[in-house]
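Omission of a single protein chain aside, the complex is shown with its protein chains in their original locations.
Naming follows writing order (A and B), and every chain is counted from residue 1.
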Amino acid sequence: MARFLTADAFEMPEMEPALLPFRFERQQGGYLISNMVGDFVTLTHDEFSRLTDLQLSAGDDLYEKAYAAHLITRKGQHAQHQLLALRLRSRMAFLRQVTPLHLFVVTLRCEHSCPYCQVSRQSTDRSRYDMSEDTAQRALKIAFESPSSRIKIEFQGGEPLLNFALIEKIVLAAKRAAPATGKKIDFVIASNLALLTKDHLTFCKSHNVLLSTSLDGPADLHNKNRPRPGGNSHELAVKGIKRAQEALGADRVGALMTTTESSLGRISEIIDEYLRLGLDGIFLRPLSPYGFAVKTKQFHRYDAKRWLDFYARGLRYILDINKAGRHFPEFYSALILRRMLTDRPTGYVDLRSPAGIGLGALVYNYDGRVFASDEGRMLAEMGDNTFELGHVDTASYRSLILSDKLVDLVASSLTQCAPECSDCVFEPHCGSDPVYHHATQRDPLGIKPLSEFCARQKGILGLLLDILEHSPEDAAILRRWGGM
Amino acid sequence: MAAETVVDFDAATQSLGALNAAAYRLIGIAACQVEASGSRYVCRLTPTGQLEPDTLRARFLELVTDENVREGLRAKTEPVRNLILSLAFGSLAAKSQDTP
Partner (left out) sequence: MLPLNGMATATRGFDSQEPRQVFRLRSPKDSPEQLTDVALIRLPDDFDEAVSAGFGQAIVIGDSTDPAPQALPRVIQLPNKFNYLSNGDILGFHPGSKRLRTLYRRASAHNSFLVTERCNHYCLMCSQPPRDVDDSWILQEIRDALPLVDKQTRSLGFTGGEPLLDWREFIGVLCHCRDLLPQTAIHVLSNGRAFASTEVVAAWEGVRHPNLTVGIPIYSAVDTVHDYVVQAKGALDETVLGILKLKDKGQRVEVRVVLHAITAPRVVATCRWLARNLPFVDHVALMGLENTGFAIANDEVLWIDPMDYRVQLAEAVDLLVGSKVRVSVYNLPRCVLARSVWPYAAQSISDWKNGFVADCDRCDEKPRCSGFFTTGRPRYSRGIQPIMNTPQRSN
C-alpha cells in the first residue's frame, strides 16, 4: 500500500537553517538584499528581521524566497556552496583574459580644437607628435606578450587618420605576427571621421577594421563641443558615418557621445540624431574629469543628480522607441543588465574590480610611454604621471603588469575590500575606477560617499532594478538587452 | 557654525567598529567625531549642509543599527563565506569530496 508523507514531514528541523553571506540597504518600505553573487531580493522590515534572526520555516513564503535566493541554506547541505562558488568563478572569469585591449596613440595631432580635449593644435610638427615606427613595433611586441587569446588594437589620437600610414603598418604587422601566436586580433580606429577618404575605407574593409566616432547630438550641440576651422565637425562626422556604413556595413561603425552641460536638456534630440543615422544603439556616458573637465571646469558644471536625471529621461525615451518596435539599446544599461541578470563577464574594462587599469588595457603613447588607461594618459598630459607604467624602449609586458605601481593601484582600489563598497548591495555589479578617484580625490580608492562615480552607479542600478521589478513591459526590453 | 548633535552609546553593547562605519557613511552629510568617555562612546555630529538635528540623529541611529546588523551577519557568515571563496578560488582539489 503506497504511503505518502505530507509536506510538513520535509520541514527537516533536524537540519538547522543557516545564513549565507548577503548585503543589504534600506529603501522605501523595507530592504534591498543581494546575495554573494548579486541576485536581488526585496524584503519588508519584518521579513528582514525574521531573516537575520532565522525566524523562518518551510511554507511561510519567506523561507522559500530566501532559500531560492541563496540567503539561507541548511547545515549539512553542500549544493548551494558549490553553486555560489561556481557562479563567483564565472563572474570573475574576465580575469582569465588579461589585457585584451591595447590602445595605440598614433599621433597627438588633430585639426579640431575641442575645449575639453588636451591634445589639439599640434598640427605642424609631425615628427614630434607622431608615433614612430620603432615605437609602434615595440608596442606591438608588448601587446603580443599579453596572455589573452583575443586582443583588440584600438587606434587613438589626436586624430589617428592624420597618421594613417602608421596604422596601415601596424595592422599589417599585427596580422603577420598573429598566426604564430594563435591570437585573434580585432582593430578599431577612434576617429572624428572629418578626414576620412576612400583609401581609408578600402583599407578598413579589406582588413576588417572597425570605425568608432564621436557624435554628441544634433549639429549645433556637436559643433559647440567640437570646434573646428570651418565649424563643420558635425557635417563631416555625419558624412563620414554614412560613407563608412555604406563601405563597411552598418555593424562596423559605432558612435560614442560625450555629455557636456549643453547636452543635459536635449537628450531626445541626441537620440533622434542617432536614430536618423541608422546607428544601432547609444552609449550614454558622463563626461570624464580628465583633460577636458579639469581644464575647462566642465565636470563641475553638472553633478550626479543632474546626470542621472538626464540618463533617466534618455532611458525612458529609448525604452519607448524599443516598445514601438525598433531594437535600440542603451549600451551602458545593457552592460549593467548583463552583470545583474547573468554571470557572464562583459569585457568592459572600465567597470570591474580588480580594476581594468593595465589588467584590462594598456595605452602606448605616441612618445613610447605606456599608460594603464586612456584617462591615465590624459592625466599625464597635464603633468600627473600616476598611471604611467613604463616606456616601450625598456619595458616588457610582464614588467608593466607586475610593476609595484600597478599592483599597488589595483590592490588599493579593490571594491571587495573597500569601506562601504564591501558592504554595498550593488558591489557585484559595479567596479573600481582608480583613475577617476585619483583625479577627483587624489586617491585611487576614493571616499565613496563623496564620489560622483558612486552616486551615478547607485542611481543607475537603482533605476534599472526599479524598472525590472515594477514595469513588466519595460523589464522585458531590459532583459533582452541583458541577454545580448 | 552648525550646531553639534551628540549621540552616545553604551560601550559594553555597542562596538566602535560599527560606529566608525556609520560615521563613514555620513561623510559629506555630517562630520562625526567618536570618542570613548568612561563606559560610553560619544559621537559628535556636525552637519555640513542644512540637515535638521533631529533628522541627523535619526539618520545616524539608523546607520548604526544597520552597521550592527552587518557586524552580526559578518560574524555568523564568515566561515561559510571563506568556504565558498576557497571553493571558488582556492587551488582546486584534484578530487572533490563525495557526499555521504
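A few notes on this one:
Definition applied: contacts are C-beta pairs under 8 Å (C-beta built on N, C-alpha and C of every residue); 3 or more make two chains touch, one makes a residue touch a chain.
From a predicted model like this one, the values you see are computed outputs, not experimental measurements.
Residue A:H78 is the one among A:R26, A:H78, A:K242 or A:R313 that touches the chain missing from this view. As for the chain not pictured, it touches subunit A at residues 2, 4-5, 7, 9-12, 39, 58-59, 63-64, 67-68, 74, 77-79, 82-83, 86-87, 341-343, 476, 479-480, 483.
By definition in this document, only the chains that are shown with their structure count from here on.
Inter-chain spacing, taken between the CA centroids of subunit A and subunit B, is 30 Å. Of all the residues in subunit A, the ones that touch subunit B in their complex are 18-22, 24, 26, 36, 52, 73, 78, 81-82, 84-86, 88-89, 92, 419-420, 423, 447, 449-450. By the touch criterion stated above, subunit B contacts subunit A in their complex at residues 21, 24-29, 62, 66, 69-70, 72-73, 76-77, 80-81, 83-85, 87-89, 99.
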